[in-house]
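Heads up, one of the protein chains got dropped from this complex, but the rest are sitting where they should.
Going by the order they are written in, the chains are A and B; count residues from 1 in each one.
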Amino acid sequence: MSIQVTGLYKHFGNFTALDNVSIEFPTGGLVALLGPSGCGKTSLLRVIAGLERPDSGSVHIHGKDVSGLDIRDRQIGFVFQHYALFRHMTVFENVAFGLRAKPRSQRPNDTAIRAKVNQLLALVQLEWLADRYPAQLSGGQRQRVALARALAVEPQVLLLDEPFGALDAKVRKELRRWLRQLHDELHITSLFVTHDQEEALEVADHIVIMNKGRIEQHGTPEQIYHAPQTEFVYQFIGSSNVLYHNDHGYSFAADGQDEALKSYCRPYDFQVSAEQQHGSLPAKVMRKLPLGNTIRIEAEALLPMAESAIIDVDLAHNDPLLAQIHQQDVIWLAPRRTVQFSR
Amino acid sequence: MRLTKHYSVIPGLSLSLGYTLFYLGLIVLFPMAALLGKTMSLSWPQFWAVVTEPQVVASYKLTFGTALVAAIINLVFGTLVAWVLVRYSFTGKRLIDALIDLPFALPTAVAGIALVAIYGPHGPIGAPLLALGIKVAYTPLGITLALIFIGFPFVVRTVQPILQDFETELEEAAAALGASRFYTIRRVIVPHLLPSLLTGFALAFARGVGEYGSVIFIAGNLPFATEITPLLIVAKLEQFNYAGATAIACAMMAFSLLMLFCINSLQSWLERREQQHTGVMA
Partner (left out) sequence: MTQVTTPISTRPLMQVHPSATAEPALVRRVLTGIALLFIVGTLVLPLLMVLYEAFRSGWSVYQASITEADALAAIKLTLLVAVIVVPLNLLFGVAAAWAVAKFDFTGKRVLMTLIDLPFSVSPVIAGLMFILLFGTEGWFGDSLAQLGIQVVFSVPGIVLATVFVTFPFVARELIPLMQSQGTDEEEAARMLGASGWRIFYSITLPNIKWALLYGVILCNARAMGDFGAVSVVSGHIRGLTNTLPLHVEVLYNEYQFTAAFACASLLALLAIVTLIIKELLQRHQSVGR
């Protein structure tokens, strides 16, 4: 195991950023630390990097305890959320910085530095920008320079803090694919922080979901998506509807029955029909949203009580039923598959 | 003061903080302790007698009074100048903007003799005013003029950046809601500028109270009439009355620190109020 953290605690005043976090990250993996803001994912990354010191607990990298180790000796490549490029240095100088900062005995000569930097710039496809300053680059280019700079010192692990956070949607998409390809080429153990579950599912081969300073679940994207182990993970990873299950079947409301079990159902897990079927629940169509391959229907649950709930239902765009239902129509929903979590 | 550090990978805290505290102690805190120590050598009745001598009290009135008037005038004209510099364009604007800092750069003694040359009985402005029966030099009016000069940049330089960052969208919103220009200024712009106006005012006032170089030439320095407190301290020193000089210095510092404390509290109250308001909105 290349990175192993054990029993990490970290408090900032009254706020608990890390609450007994222990986890091992596989060697050569590309891992996403996923969670809502304030869940502790960035703190975990910064503790592993050595930028924060945990209140207690330890960090091992390649079997070596690095807790007391100077940050310079940890051999970590770190890409900051806003890149932290040295604004008064050219792209070339930025990438060369780590090599030039080495003690004289380990420092490569000028030709070697030049060759190494050019090789890295070729890797991130930015050779033609070597003499530019960071202010003259686009966001995506800065991101890649930051990556090349981090890779220059041949780190054992690569840590990226919200690597796509500051980019616009299109560049973000390109860069995600590019990062995945780069990782497949280099096989360097990498951790990145994100709050975007789609990004995590698409890029990472392993996902760690955090909430309130604790790890909720970790595993492959398939495991996370298809077998969420907690309520939080289920709700965080995709859209969901809340149902209540009792002896008579499903209902949209708890109806004051304590024994009613809270269940969840994904929008695409409803059997939809225009007429009442056995065990189906009525809802009134409010809006139809085209989402490409699927059409999402926002429907208002028809409840015996005054309170209302919006139910999301997904249908394939070529579903013949779509032609029959219009706004204000009542549709009948029968859950095909639901998930329950023990309290 | 207990210093507990929070972890950081950046080196040099103990070196830089250590040096900072050492130098601060040596240059600022230690001499101030000497001032307090010397004052303590007087008994309370002695101290009280010195600081409430009629001549001294007259100097407080003059010093704080002229500083207050000058600060108020600077508040009005400083805001006006900041407004004109930020909102309007005219030829020579950059030059004027650069000139604002002149009182920071020009030694006070130079300002002092120049003001006498202008407003003195034979000066180009002083002479005609004297003919009209208005005596400027060697009167409180002259002192106020000198304090306006040295305090002028404070208000402009504190208000200007706030006004620059002020979003005109807010004004447009107010206008779109049908507010008149005057109403918009009164209800939208002024409340926003208030903390910086107060800061500028406080800085100009504090500087005016302590000012010496530019004032003594134009003041006339007549006891009970045109003698400012800093000059009185110098006079006591020249008579080797160190205890007396120190007592007055202490009283004066207590006054200005109290004054600054009040203004700071008012300002942080204003800022807190604003934060609360924006907090509710967000």
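As a working rule, a contact is a pair of C-beta atoms (placed from the backbone, for glycine too) under 8 Å apart; a residue touches a chain by one contact, two chains touch by 3 or more.
In this text, all values refer to a predicted model and were calculated from it rather than measured experimentally.
Contact with the chain that does not appear here is found for just one residue of A:88, A:226, A:317 or A:337, A:88. Only one of the listed residues, B:62, B:206 or B:219, touches the absent chain: B:206. Within the entire complex, the positions of chain A that touch the omitted partner chain are 49-51, 71-72, 74, 76-78, 80, 82, 84-88, 97-98, 101-102, 149-150, 152-153.
Chain B meets the missing chain through residues 1-6, 8-13, 15-17, 19-21, 23-24, 27-32, 34-35, 37-38, 77, 80-81, 83-85, 87-88, 90, 94, 96, 98-111, 113-115, 117-118, 124-125, 145, 148-149, 152, 168, 171-172, 174-176, 179-181, 184, 206-207, 209-213, 217, 230-231, 233-234, 237, 240, 242, 245-246, 249, 252-253, 256-257, 260.
The definition used in the following text is that only the chains that are shown with their structure count from here on.
Rounded to a whole number, the gap between the C-alpha centres of chain A and chain B is 54 angstrom. Remark: chain B residues 7, 9 touch chain A in the complex. Across the interface of their complex, chain B is touched by residues 50-53, 71 of chain A.
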